[in-house]
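Sharing a structure, written as structure tokens. Questions coming.
The complex appears here without one of its protein chains, the remainder shown in place.
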Amino acid sequence: MFKLVTFRRFTAVLGGVVAAVLVAVVVFFVIYAWPAIRLNGWHFFTSNTWNTGNLYANPIERNGRMILPGAHYGILFLIAGTLLSTLIAVVLAVPIGAMAAVFLAECVPAQLRTAVSFFVELLAAIPSVVFGLWGYVVVIPFLGHHVYPWMTAHLGFLPFFSGAPGSGYGLLTAGLVLALMIVPLITATVRDALVSQYRGLRDAALALGATRFETLWTVQLPATRRVLVGSGILATGRALGETMAVLMISGNALNYLPRNIYSPISTMASFIVSQLDSALQDPTGLAVRSLGEVALALLLIAVVVNGAARLLLYYQDRTTGTTT
Amino acid sequence: MFPSRSDRSHRLRRAPLAALLAAALAVPLLWAAPTVNILETGSSLLYPLFNIWLPAYHRVHPNVRITTQSTGSGTGISQSTTGLAQIGASDAYMSPALERKYPGMLNIPLAISMQMVNYNLPGLNRRHLHLSGPVLAGIYSGHIVQWNDAAIRRLNPGVQLPDHAIIPVHRTDGSGDTFIFTQYLSFSTPSWANSVAYGTTVSWPAVSGGLGAEGNPGMVTAVHDNPYSIAYIGTSYENAIRRNGLGIAALKNRAGKFVLPTARTAKAAASKMVPKTPKNERISLIFAPGADSYPIINYEYAIVNRRQPSAQTAAALRDFFNWAISPTGGNAPRFINRVHFVPLPPPVVRLSRAQIAQIQ
Partner (left out) sequence: MAAASASSFVSPRQRHRLRRRLTDGLGWTVSTVAFLLLGAATVSIFWAIAARGAHALDLAIFTQVTQGTAGGLLNAIEGTLLLAAGGLLLAIPPGVAAGIFLAEFGASRFAPVLRFMSDVLVGLPSIVVGYFVYIVAVVDLGWGFSALAGAIALAIISLPYITRTSEMAFRQVPADMRDAARALGATDSHVILRICLPIAASNVLTGVLLALAISVGETAPLLYTAGWSNYMWNGHLTHEPVGYLTYAIWAFITEPFQSAHALAYAAALLVSAFVLVISIASRMLMAASRRPGR
């Protein structure tokens, strides 16, 4: 039989694997990308050219390292594509998700709530690649042929809404599909917060003569603010790292910034998938190390965003068990 | 069933589960005949040919299991050099620098292929537009942005070109098609050679509205879905191009003539270039001289390591390649014609056989 301390240590060590994996991944990428970090410098984040150099020329020396002539690594267009698509997704998902949560918490009888909520939460279970497939065969033709031409014609006076509507592949499409992928997170969290809220406040507001919606808008929803923000940040984290769906619908732009919301984009995560295997062709190894630097940047953004969200949510409530 | 309150039933429930799992793991082990697993990855241009080769080959050699993947020539080169794949399919030979880094790699031509330049111009797809290297270089570098640009009109007198922006589509994956296309641009247009040059991935000049596509299939879809787009697509997708009603351009060759990609023009170009093929068979066939020569033809390579982990694998590879390049095997018209390739001429077959014999 185990002694108390031994069993405790046993679970700590075995469970510690979870923490060790995170540390290992971060440390690995720092070491792996280090040669690229030193060579690329800050230009990596501010310039707009991802150029592996002339693969069929002879490597030349720069700063004591062999590189291909013309090699230059800048990922501003990836950062822009990642942040803008995430921004669109979050701006759409937070209000829609919160309002859908209101519907589920206030308009649906408690016995039916789990079943009805399932409709929204099922979105969270759909794999990214299936979203990509749906986007590819359903959303893109629809938006590209019907919605975007209409939008340029009628909403063209708004900034970023004018210009060539393109084919449906691009920033807005990616943002819309990402919004659907992250919305269940927000709906589930806010709905749980509304349902488990202290009822006294609500009853007091109603007793003062507020209508049900006024109560909700001025008393109940503000009380969930921290949960809303926390789940919003978590959703941001998920959108930033989404890969397959974005790869299939974003148009995979290279080396330019989006001009309008219909413009093709690339994101950091989808770029890694599309470039990783051919990056190993660079005999100097700089291409794959620079791609490692992209992964490191994405990793650090994910760690910071998720860390912030978790701290916020811990602070709010240590016991509400929202699985995310 | 859940939750169980008794730890005894709990344990009992585990036992059959574990047995089942063990059985599931063991069954494939029992099946395991002395099979050879071979992974082929790379060129999406070769992919359709491999896919019609394999059922025929597998029927005769059931113990050789070859998996095919359409990932792009860049992947074919990198995964064969790193040893992840036994056959790297590529429309491009390895770069000199990689050749030095991995001296054990062979570049074995399996067939000759060509590349089309395709476009989607509503109303004009039946006409074979005339295009030249410098004009294509202008389009892909963003100097020529409209379909009715003077440079395009000059090559196509009498054609009503639309006043619409051109959407150039390029490959996002490391691609042999990108390699041979940019070689055509480099060999025909000095300014392209001095700026972008050629390679399986190049730094495409930023062209507003330009799209990236993955693999030849992605290119076909992109051109089909985007009116006014233009792309370079391997000839093994010619049937798909015709089915989708897309345009095929006549390209300006070294002699200044505009020629269409056909078996005749490909053979004409091959007849000029094949005698120059060196022993290691690493040579560009692009922009061949001759009035009838189609300017973008190339060897379709299998990139293979001389040293294989086992004699069994080496033997299987040798046998497969020898079958593939044989005029009565994989290079027979019933395979080659279906993908619009050109069979290897006899001198090249001899060179390839000599290389195949080196796989040990």
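Odds and ends about this structure:
Labels A and B are assigned to the chains in the order they are written; within every chain, residues are numbered from 1.
Just so we're on the same page, contacts are C-beta pairs under 8 Å (C-beta built on N, C-alpha and C of every residue); 3 or more make two chains touch, one makes a residue touch a chain.
Since we're looking at a predicted model, the values are computed, not measured.
Contact with the undisplayed chain is limited, among A:Ile37, A:Ile96, A:Leu201 or A:Ala223, to A:Ile96. Checked against the full complex, the candidates A:Ile37, A:Leu87, A:Ile126 or A:Leu206 give a single residue touching the omitted chain, namely A:Ile126. Contact with the chain not shown here comes from a single listed residue; of A:Gly15, A:Pro69, A:Gly156 or A:Pro222, that residue is A:Gly15. The chain that is not drawn here is touched, among residues B:Thr67, B:Ser208 or B:Thr262, by B:Thr67. Residues of subunit A in contact with the chain left out of this view: 1-4, 7-8, 10-12, 14-19, 21-25, 28-29, 32, 95-97, 99-100, 102-104, 106-107, 114, 118-123, 125-134, 136-138, 180, 183-184, 187, 211-214, 216-217, 234, 237-238, 240-244, 247-248, 269, 272-273, 276-277, 280, 291-292, 295, 298-299, 302-303, 305-307, 310-311, 319, 321, 323-324. Interface residues of subunit B facing the missing partner chain: 2-7, 10, 21, 25-26, 28-29, 31-32, 35, 37, 39, 47-48, 50-52, 54-55, 65-70, 82-84, 214-215, 217-218, 220-221, 237, 240, 243-244.
Methods note: only the chains that are shown with their structure count from here on.
Averaging C-alpha coordinates per chain places the centre of subunit A 34 Å away from that of subunit B. Of all residues in subunit A, those touching subunit B in their complex are 48-52, 54-59, 68, 70, 72, 140-141, 144, 164, 166-169, 251-256, 259, 263-264, 266, 274-275, 277-281, 283-284. Residue ranges of subunit B in contact with subunit A, taken from their complex: 71-72, 74-75, 77-79, 81-82, 95-98, 100-101, 165, 167, 170, 172-175, 197-214, 225-226.
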